[in-house]
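What follows is a single structure, and I will ask about it in a moment.
Selected chains from the complex are presented in situ; the others are not included.
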Amino acid sequence: MSKKLKIGVIGTGRIGKLHTNNIVKNFTNVEIKAIADVYADQAKDWAASLGITEVYNDYKKIMNDPEIDAVLICSSTDTHSQFTIEAANAGKHVFCEKPIDLDVERIKATLDAVKKAGVKLQVGFNRRFDHNFKKIAEMVKDGKVGDVHIVKVTSRDPEPPPVEYIKVSGGIFLDMTIHDFDMACYLSGSEVVEVYANAGVMIDPAIGEAGDVDTAIVTLKFANGAIGVIDNSRKAAYGYDQRVEVFGTKGCLEAKNDTPTNVVYSNEESVSTDKPKYFFLERYTGSFIEEMGLFFDSIINDTEPPVSGIDGLNAVLVGMAAKKSYEEKRPVKL
Amino acid sequence: MSKKLKIGVIGTGRIGKLHTNNIVKNFTNVEIKAIADVYADQAKDWAASLGITEVYNDYKKIMNDPEIDAVLICSSTDTHSQFTIEAANAGKHVFCEKPIDLDVERIKATLDAVKKAGVKLQVGFNRRFDHNFKKIAEMVKDGKVGDVHIVKVTSRDPEPPPVEYIKVSGGIFLDMTIHDFDMACYLSGSEVVEVYANAGVMIDPAIGEAGDVDTAIVTLKFANGAIGVIDNSRKAAYGYDQRVEVFGTKGCLEAKNDTPTNVVYSNEESVSTDKPKYFFLERYTGSFIEEMGLFFDSIINDTEPPVSGIDGLNAVLVGMAAKKSYEEKRPVKL
């Protein structure tokens, strides 16, 4: 493919801006042709600084532009399935942020549309491309731990989001743990068949009043017989805690936290090191670039994207089962 | 107390020998006056090498010796409650290996007898005295993590015991996880109120045929609102994996594995360090000595022993609930 891949980005909130910046800086064979946002006026200066001049209020201009090969859907969750379907119908490849939708039927309809259109769909589980987790997944696949017995994911945020956000988030299991469900499946090389959620409101009563929990331990059974556990907190005093562990017949793989530096300071008090990188923007800088590169590769080489629509569906299904488990205080099968 | 504390030891298997050796080497104000074992003949030479000359087949000689202040019960589990009751009735303080019994009513009867006799009873949860775990428990008590939200215990053995042992062990939850239940309570500063056990036979089908499991993830709810998780395996390729983590509002405390050395070897392949200390004899060397010293202190100073009979009862209750949870595939309240 000698000509540049042409991209349209819908939604220029934090994640839309992140992808746009990454593409401009890192992929010389890709051009962001147009951007759409309901607040287009606010995005124009930023876009111009990156050399992007087509900035629309109406996302349909992207859908209707025959030059655009692929669309990045970075708008609010409730628009993901609709925009994906429209883009697929317009013959465009789609990168869609997670989750595809919070309604299983709509997800299925979306996947059907994608399949029918024969376009690529990649879902934004960027953590699969993190240097640490990817290495572990590869070593698991290479048999370094033998048969997988136990998968553990620790995922704790430095600060809870605003309660207003939490109210429309679908709840911790579909908003936050969904990444960890995908990670657990990715690392185990299998699918979740049963889930039990143990959770509570420990950080902020307002989160409970919003109908959500802020601290959780979720146990998993996988189709291949392995078992797993995820622990989540919306607030870790020391920052973003992102660790995983895969234990099997031949050994154990652990990913420790990344830190800004490798400096060790010894004084009268203690021997101390950096806290983990602050939050996902710092922690997953590389993985966001990597996922985008692999999306482009799958288009250019006509191969399967590394995270499929089915992966997106599965994580939502597990999230819903976890929510049900928590509400009904019992393990739930998928 | 100017005179030496006089001790009788019942049972000279691995753990009885361990305590005896530790006492002879470390406590100059304590004398092991007599030892009883059904195979007394086999113990005589070893006892003599430590300067212990009274070695009996009949444990009752210890019970009936008015000079003996305290008894260490290191015989098989099915004798623990009976011997504890007899010793208490004879006015002797008791150190009893875990579990006190596998039957709750017998445990209660034992605790009643101890209470009535007004003697000390300490149960052998030695891991509370491990340098790492003790420090974490103290830091939790000092408020270093604030309110406890999540407690995690990883406990994996290097090798499963013989299947013959497993058959009479009471199952993984009462034989192996029981230590971790006590640890979880100790670290959280609270009691378990609900348990859910996710487990399977992954290491050896013979363990399954014996009616047990070999790999487990057990989630816990504590009375103080915290939640917890324990993961167990009967066989970790890299040795004895004993780690804990306590997460709360102000931070997180983790105990890493102990290793034989702190040597780091960098070569063409990797940067490598020692595996964890092989098994509990190496890993908990210090904690076995410490628990004995504190038992003696509680007698000499007439204070409460650091691990009570109630602690012993509680861990069994959680173990039974975990077993039930696994069998009935549902969370079980205590």
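Order of writing sets the chain letters: A and B. Residues in each chain are counted from 1.
Just so we're on the same page, a contact is a pair of C-beta atoms (placed from the backbone, for glycine too) under 8 Å apart; a residue touches a chain by one contact, two chains touch by 3 or more.
Because the structure is a prediction, the values reported are computed rather than measured.
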Seminar exercise, completed: With 2 of the identical chains shown in place, the whole complex in this structure file contains a total number of copies equal to 4
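To be clear about the criterion, only the chains that are shown with their structure count from here on.
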Exercise. Using CA atom averages as chain centres, what separation in Å is found between subunit A and subunit B?
Worked result: 43
Seminar exercise, completed: Residue set of subunit A touching subunit B in the complex reads 146-147, 149-150, 152, 156, 196, 198-200, 202-203, 215-217, 219-221, 225-229, 231, 233, 235-238, 241, 247, 249-252, 329-331
